[in-house]
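Please see the structure below; I have some questions.
Yeah, one chain of the complex is gone here, protein chain that is, but the others are all in their spots.
Presenting chain A:
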Amino acid sequence: MNTWFNKHLNTLMYASGILIVIGLIFRTAGNAEIMNITFVLAAIAAIGPIASKAWMALSMKSFSIELLITIAVAGALFIQEYTEAAIVTFLFLFGAYLEKRTLEKTRSSIQSLVDMMPAAAMIIRDGREREVDVDDVEEGDHVIVRPGGKIPVDGVIVKGEANINEAAITGESTPKSKTGGAEVYSGSVLDSGYIELTATKVGEDTTFSKIIELVEDAQERKSGTEKFLNRFANYYTPAIVVLAVLVFLLTQNLHLAITFLVIACPGALIIGAPVAYVAGIGNGAKNGALIKGGEVVDNFAKIDTVIFDKTGTLTEGSPTVADILIFDDTEEDTFLKTIAEIEMVSEHHLGQTVVREARNRGLNIQKSNAEAAEAFKGKGVRGRNRGADYIVGNKKLMEEHNIFITNDVNDIYISQQKKGSTAIYVARNKEIIGIISIMDRIRQDAADAIRTLREKGVKNLVMLTGDNYHSAKKVSDILGLDGFHAELMPEGKMRYIEQEKKNGHRVMMVGDGINDAPALALADVGIAMGHGGTDIAMETADVVLMGSRMEQLAHGFTISKATYKVMLQNTAIALLTVALLLGGVLYGYIHLASGMLIHEVSILLVIMNAMRLIKLKDRKAEAVRLKESIS
């Protein structure tokens, strides 16, 4: 029975609407008898699905708004209020219809992500090419993707090359060129080219599936305001029932009591906050800023202090060796090879840059050539190579080893740092023989993002880095930050955040998500560069920037502010409507039909208000993207 009503819901609604219009035409023609008949028919057509739902809920021992409507309409028919019966039933169905349609819209941003999920895959099994359902692809399968095709699983390219659009993962629509050995992600699209890949993650384990799941969970996670509203509704509903009973006892007017019950239903109040968060979080996800829940949106919106990590966050994080200065007659390649072999113990990005540079020059470096090599976290390395003791690192490390730095060497060191480079001392047998200078470029979109944050009300933008004073100052000056603290150890960053929080600031920390995990957790909002969705970033941060772009940070902040505002507006609209309606009913200005109309309008109003969030775009970010696509 219920399924039948569900299937014909719209037909019944239209029938009821048409019957009401016909009735009104007859009334203007002065034929009230026929009007009454069409109105009764309209009410009967529309009450079916409502009564069926009411019964269903009742059989599951729950009390529903449909039950109230059914009672009210039966009552109206009984006292021959045909107009009221017809209008109320029609409005209820029509309202539910509009509500559903508009709600689908607020969810459409995440839906359009889900739709990027590929359905089928071409694989080679037993030497034959065949098409299988994407769920049937197994780890290790050999998968083929042709131009225009979607990559069905995460994998590593084994053959071919292609321009790949990874918008589904990173929110970035400029295609990337990838070839053998590169990782590719499910949900990306081949713009051109041809690749074969080995599947490494399939089904629910792919990065894309994880993103979808994360967003879906985020949309369910209630904010403080929502929790409050839910608690409020828990008290509110029984309170209204009690009030309605009181109204009935006092006035002996059953009609009034039922009207009161139906109209007081807090529809807009319950739906107003969630639709805002769903639309906002959906918008963020689509543009590469994953915001993990309503709570995070609220906190994000209230941020007044932003702390940036430098390397990999404000800078590109792919440093290169800019200069090698040697103070004795050692040949440059030999120098580099010797240092690189010791640096191989280091996990620090500066050490790895030296190693990479040596490899790029085709030097045959062997870790085993270095003896007793050890790394000092955040300072440098030490080791024996070619019969000499080497200490390679920053000023602190040199001082700790009592290595004398002449004024001339110090001048060179500082002049390198003033160019924005990070300089590393190289000491052989306790004497400085050279400086390696490493440069990391500032991200193109960093300046714009910082400007947006400032315009949107962030008061204090600070950079914390383990790097040296001069190169930190250079970055800070170029970007116009409010301040910076250089040569900090990880604990120093934590202390700084704690202090800011103690001073009553709302602190957001932006880091690369790998080295900064504890600081991210400590801040009010922790934001991580996602690097296309590394697990660690997805787990530790409150917000993940999937494309590792500063522009996504600005967008996330903009959308959170807007979402928070819409949520407050919606709550105000809902409370005001309920107050007006209840007052109106008690003073007799508002009847069931008109009350129903206002009630439905208020629900649509809050949904439509939230829909503004779907389309919200950061105009400046758009401009940057346009500029990039042209160049």
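The criterion applied here is as follows: a contact is a pair of C-beta atoms (placed from the backbone, for glycine too) under 8 Å apart; a residue touches a chain by one contact, two chains touch by 3 or more; residues count from 1.
Here, contacts and distances are computed from a predicted model.
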(message) Considering only the chain that is not displayed, what protein name does its UniProt record carry among "Tripartite tricarboxylate transporter TctA", "Lipoprotein", "Copper chaperone CopZ" or "DsbE family thiol:disulfide interchange protein"?
(response) "Copper chaperone CopZ"
(request) Decide which residue listed in A:270, A:423 or A:573 touches the omitted chain of the complex. (result) A:270
(request) Specify the residue from the set A:22, A:57 or A:462 that touches the hidden chain. (result) A:57
(request) Using the definition of touch stated at the top, determine which of A:27, A:107, A:456 or A:501 touches the missing chain. (result) A:107
(request) Would you mind spotting which of A:278, A:381 or A:554 touches the chain that isn't drawn? (result) A:278
(message) Residue by residue, what part of chain A touches the chain that was omitted?
(response) 2-3, 6, 53, 56-57, 60, 62, 64-65, 96, 99-100, 103-104, 107, 110, 216-217, 219-220, 233, 267, 270-271, 274, 278
